[in-house]
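A protein chain is absent from this complex, but the other protein chains hold their places.
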Amino acid sequence: MSKVNYFLTEEQQMIVDLARQITEEKIIPVRAKLDETEEFPWSIMKDLAQADLFGLYIPEEYGGLGGGCFENCLAVEQMAYGCIAITTTFAASALGGYPIYLYGTDEQKAKYLPDIAAGKRLVAFGLTEAGAGSDAAAIKTTAVDEGDHWVLNGTKQWITSGGEAEIYTIIAMTDKAKGARGASAFIVEKGDEGFSFGKKEKKMGLRASSTRELVFNDCRIPKDRLLGKRGMGFIIAMRTLDLARPGIGAIAVGLSQAALDESVVYARQRVQFGQPIISFQAIQHMLADMATQIEAARALVYAIARTIDAGAKNFSKLSAMAKLFPTDVAMKVTTDAVQILGGYGYMKDYPVEKMMRDAKILQIYEGTNQIQRNVIGQALNKEYARR
Amino acid sequence: MNIVVCIKQVPDAESVKWDHEKGTLIRDGVQSVINPFDYNAIEAALTLKDELGGKVTAVTMGPPQAQDAIREAMSMGVDEGVVVSDRAFAGADTLATTYTLAKAIQKIGKVDAVLCGKQAIDGDTAQVGPGLAVRLGVPCVTCVGEMEIVDGGKGLRLKRMCEQGYDVVEVAFPMLLTVLASLNTPRVPSLKGKMRAKKAEIPLWSAGDIGAEEGKIGLAGSPTKVFSTHIPKFEARREMLQGSVEEQVDTLIEKFKEAGII
Partner (left out) sequence: MVTVDINKCVGCGECEDVCTFGAISIVDEKAVIDQDTCTLCGACAEACPEEAIEITEEGGRPAKGPSLEEWKGVWVVAEIRHGTYAPVTFELLGKGRQLADDLGTHLTAILMGSGVRDKAQELVARGADRVLVVDDPALDQFVDDSYARILARLAGDEKPEIILAGATAMGRAFIPQVATLLETGLTADCTGLEISPEGRDLLQTRPAFGGNLMATIICDTRRPQMATVRPHVLKALEPDESRSGEVLEIQPAQDLLTSRIRVLESVVEEAEGPMLTDAEIVVTAGRGVEDEKHIALIEQLAHCLDAGIGATRAVTDAGLLPGRTQIGQTGVTVSPKLYMGFGVSGAIQHLVGMQGSEMIVAVNKDPEAPIFEIATYGIVGDVKEVLPLLVKKICQERGMAHG
């Protein structure tokens, strides 16, 4: 039976094959255990580093592969087929690395990107706070210029890989009065004076991913840690999220595919009323809707990722779509998967209950799906104003 | 350090199907994979290179499509590879195989270490490693379960695993090792490795290229030959026990008593 031909180049196909191999050989065998123990997947990060996958988006001159958003999407889609907690740990390092890649000075890029490309040091992105989730502008962490260094004070909440990563890109307020121009981006390193971590959060899903508070208590960092120009903080955050969001869409596609595969295999084996349940229309229709939505989500993510890589300007609306649709699909598909597997689906013996628990976060992090709708709606408003 | 790793393409055990009626192997769709133990040999070779520097060359004796196996080894980090391929090698037993591999390795040059997997899962003889060591005139340590560089990089301390435990031995380079799966975890391939492997030129060496004597290769060089083959029938009663869990357990225990097991 034909599959959709996405016309991948040889190199892109290599990325898919390699990521798939790692998923099958390394991720799938341990996903249930890591979910149970909430252990950080260090050995898989090592394998991904060995595979050169951390450097997908990093320019060749810094030891990377010089690929774009699409290459990243291809890799994380395959990994998400195995486990999105492990994939998020990998993808979050890109989220944290993008600001340096996009806005770093040559010195900063030379200092950090090679280690990031080699997977030697993980990166985390710190924006969210207790009082500033969707309302990012309400952040309260401050950064004060004290002559030869910056001093940060405040707390970031729910930061992926907090405590495990070595490099952190942090958004902090430098001039409250300046509104949209009031924040700046900084590079903070594990071990910097006054930088510590809160306890690890216990979560519904995504349990192998470490989520912690970042605590800045008179945290002193050298002047050269300012990323981009003072006041560009929110812009840097937005551009970073725009580039990363299709990746979340790709993660959602991979997860959905895994849930679909489990469902079809089960429906063909499970016999009730003398027939495999896949012969009942109720099940067939569910599977048909799941499969079609997944393919639509995949096509959307791929098209948008390629558009971004082709040099599109102002792609916030597209990014938001690439995140919004597939993640809603993932929640529905994984829930349906549990339904199709019935009682077995609810048991931890089978992988779909974890997939459903994990799927929820996709609709929440990197901008809730409500915020994504806002972004799209506002963009439409602006677009049509010019017509 | 000049390191050679010997690899072999074998049929993928999972895709091998047997026609029990005809007594034959169904070859359609059978994939070829690298012999599982050879991955550990590749990893051992790469580890030695990581620690001591130098170059790793992969060698395989097989049909031209064995180049795929070499490329896979290169995607893991092996520097170069060669396929020794010639119709004249067909029908080789382990004596002819070790002769052929030795000639190929001698053509590659002076070698400090040769790594082999413990055995190939199709032949299962475990004879090529030790035989090759004799041909090359180097000491051989089989069933290596642990490896440590000693003497400032001039030799290795190894755990040679055996039935009751293990021996700790020390050998100086040059040497040949056959390795177990427990020695290491083979590294995943890298993207850069895959791209390099794809572009690499992998030479095919014929019997003439390696200076092999006609009488020592292939069937002519093989004292052992297959006299006959047959597929063994497995007597399986395949009795699926019935009833509740308790009833099935009781029935099973009865069967054990009947068979004199308890």
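Note that the chains take the letters A and B in the order they are written out, and that residue 1 is the start of every chain.
By definition in this document, a contact is a pair of C-beta atoms (placed from the backbone, for glycine too) under 8 Å apart; a residue touches a chain by one contact, two chains touch by 3 or more.
For clarity, every value in this text was computed on a predicted model and none was experimentally measured.
Enquirer: For the chain not shown, which residue from B:Thr60, B:Ser75, B:Thr100 or B:Ser222 touches it across the whole complex?
Expert: The missing chain is touched by B:Ser222.
Enquirer: I need the residue numbers on chain B that touch the omitted chain, in ascending order.
Expert: 11, 13-14, 16, 18, 22-28, 36-37, 63, 87-88, 90-91, 93-95, 98, 121-131, 133-135, 139-143, 157, 160-172, 175, 181-182, 214-215, 218-232, 234, 236-241, 245-246, 248-250, 252-253, 255-256, 259, 261-262
Enquirer: Touching the missing chain, which residues of chain A?
Expert: Listed in rising order, the touching residues are 29, 33, 269, 349.
Please note the rule applied: only the chains that are shown with their structure count from here on.
Enquirer: Applying the document's contact rule, which stretches of chain B touch chain A when the two form their complex?
Expert: Those residues of chain B that touch chain A are 187-195, 198.
Enquirer: In their complex, what parts of chain A are in touch with chain B?
Expert: Touching chain B from chain A are residues 10-11, 14-15, 17-18, 21-22, 25-26, 47, 50-53, 65.
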